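Input: a single structure, listed below in C-alpha cells.
In this view, the complex is presented without one of its protein chains, the others remaining in place.
After this line comes chain A, so read on.
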Amino acid sequence: MSSSKPLPNSYSATILPPANKAFVPRDYSHGTELRFSTELPAKLQGRIPEEVFTAVIGNINQLLIAAETGSASVYLESCFACLTGYLAYLCMETQYEKCLRSVSRLVEEYNRTVFGPRNLSMIDPSERGLRVIEIVLLRP
C-alpha cells in the first residue's frame, strides 16, 4: 500500500510520503506537555468536519494532559512507592498508565463512532510513541 522501504539517513527525494496516511503532529506551543495539534491535516479535508476533528483531538489532549499533571493522589502514590524502595511499582499500575489505557479506550470508541463510518482509522498514539496520531484512510 505505502512505501515501507527503510529510508537512508540522508535525505532522499525519491521516497514519497504514504498517500493513505495522515499524521497529526505534537503541539509544543504550550511546552513539553502531551498535546496534539488540532489542525486538520490536508489529507482529511472533506473527509471529516473540522469541528468534529477538533473536538476529538481536544478530548484526547485532555486525557493526556491529565496523565502528566501532578495531583495530590499522584504525589502520594509516588511517595508510597519510594518508601517501598520502588518495589511497589512491580505490583501496581501508575496514574500515567491508567490515563494511557483510558486514551486507548477512547480511541477505540471514536473509531467505532466517528472514524469508522467515514472509512478512517485512528491509531492509538501510544503505538506511535506519543509522537503523532496516525489516521489511516481506509478507502481513498
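Just so we're on the same page, contacts are C-beta pairs under 8 Å (C-beta built on N, C-alpha and C of every residue); 3 or more make two chains touch, one makes a residue touch a chain; residues count from 1.
The working rule: contacts and distances are computed from a predicted model.
Q: Given the choices "Transporter", "Vacuolar protein sorting-associated protein 51 homolog", "Palmitoyltransferase" or "60S ribosomal protein L14-2", state the protein name listed in UniProt for the chain not shown.
A: "Palmitoyltransferase"
Q: Which residue numbers on chain A touch the omitted chain?
A: Within chain A, the residues that touch the unshown chain are 2-7, 9-13, 15-18, 21, 23, 25-26, 28-32, 78, 82, 85-87, 128-129, 131-132, 134.
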